[in-house]
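In this view, the complex is presented without one of its protein chains, the others remaining in place.
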Amino acid sequence: MTYANPNFEGDARTSFAQQSVMNLIGASLSLVQPGVVEISLPYRADLTQQNGYLHAGIITTIADSACGYAAFTLMPAGAGVLSVEFKVNLLRPAKGDSFVARAEVIKAGRTLTVVRADVFALSQERRSLIATMQGTMIRV
Amino acid sequence: MTYANPNFEGDARTSFAQQSVMNLIGASLSLVQPGVVEISLPYRADLTQQNGYLHAGIITTIADSACGYAAFTLMPAGAGVLSVEFKVNLLRPAKGDSFVARAEVIKAGRTLTVVRADVFALSQERRSLIATMQGTMIRV
Amino acid sequence: MTYANPNFEGDARTSFAQQSVMNLIGASLSLVQPGVVEISLPYRADLTQQNGYLHAGIITTIADSACGYAAFTLMPAGAGVLSVEFKVNLLRPAKGDSFVARAEVIKAGRTLTVVRADVFALSQERRSLIATMQGTMIRV
Partner (left out) sequence: MTYANPNFEGDARTSFAQQSVMNLIGASLSLVQPGVVEISLPYRADLTQQNGYLHAGIITTIADSACGYAAFTLMPAGAGVLSVEFKVNLLRPAKGDSFVARAEVIKAGRTLTVVRADVFALSQERRSLIATMQGTMIRV
């Protein structure tokens, strides 16, 4: 199989390293495959809302970047990617030792790519789905 | 006019102060009125995505909290509020000296409240709409 | 003021007449202005869900077309328009003698246009907001 960008992983990692907010919150790119990307985030008390759960905006931050890079992996070399829109359902309180957003491309188009991301909370006992995103990314 | 919670502003400010992520990113609660809340955020280079624009997840962070507190202002004293879901359209690159998310309640229900938030980028020259959120909050 | 398509109203009406589903449900194009379109729909018992309210899919049908034509009015002559995505919040039971979806363009871009539509139920006594849509249209 050939890809539009043979260096998709390296290019995704280079771009991710330029997202300074990922450094601020402590997120890392834990999986980069064609059309599938995971971003991991350890729990930190300074990322929370009023109940001590991860803030929905931080959940969105890792889900959105996971979607963007999942779309990016299928684009030609040199392409840029921006978010057009996304929708997030919050399913359970975001409690856990760490979190992972896993994005998968549903439909890759020439201009627009539709992506879904599931966000899981991980603890010693369990892995629970806490949020799901459906969004549209654009190649620029 | 009477409100379900006469101390809505104080209670919203107390809860906001417990959202530790707001301190991390430097956001403040700049307006609290019945059904209307604004959150302000100065630009910082450590809040950005790969092009140096404010990350969509940070835009969402302030928009979501603005929506939550806008809903909260119309709830009875002692109520808690959580996000059920939201949808964000990104309209323009998030460039500016500062940003403000302004949320207004569209429909306040006993359990669910629907809220809209517009996010603006501010610079010396202009105030431009960069994103808009439509979401659902639940009283708990 | 000049428009990208001076014949936007005629072209919108011609296209609307080709949407055969509008004839099936009895909807009509009641307002066509630059960036603003309204579609009206009288109540009919054969358009309802299990409680006798207008089905959310029919609400969406008129809101989506209103959004599409609102975007269309700002596009150059000869352009086509398709829906990329939309999100609908249902605010109140869709009861009324008739319904109107009013769409307004929020941001018109070269490729993508973001539009909002409010759907109202009308009766002798009142006009109530029953649903709101936020969506993205693409020029093709």
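Which chain is which? They are A, B and C, in the order written, and residues in each are numbered from 1.
Keep this in mind: a residue touches a chain if its C-beta (ideal position, glycine included) is under 8 Å from a C-beta of that chain, and two chains touch if they have at least 3 such contacts.
Everything numeric here is computed off the predicted structure, so don't read it as measured data.
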(request) Touching the hidden chain in the full complex, which residues of chain A are there? Just list them. (result) 87, 89, 91-92, 106-107, 114, 116, 129, 132, 134, 136
(request) Spell out, residue by residue, where the missing chain touches chain B. (result) 84-85, 87, 111-112, 136, 138
(request) For chain C, enumerate the residues touching the unshown chain of the complex. (result) 15-16, 18-21, 23-25, 45-51, 55-58, 60-65, 80, 82-90
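The working rule: only the chains that are shown with their structure count from here on.
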(message) Are the interface residues of chain A and chain C largely the same numbers on each copy, more than half shared, or largely different?
(response) same
(request) Report the most central chain, judged by the distance from each chain's C-alpha mean to the global C-alpha mean. (result) B
(request) Please work out the Cα centroid separation of chain A and chain C, and write it as a whole number of Å. (result) 33
(message) By the touch rule stated above, which residues of chain C touch at least two different other chains?
(response) 87, 114, 136
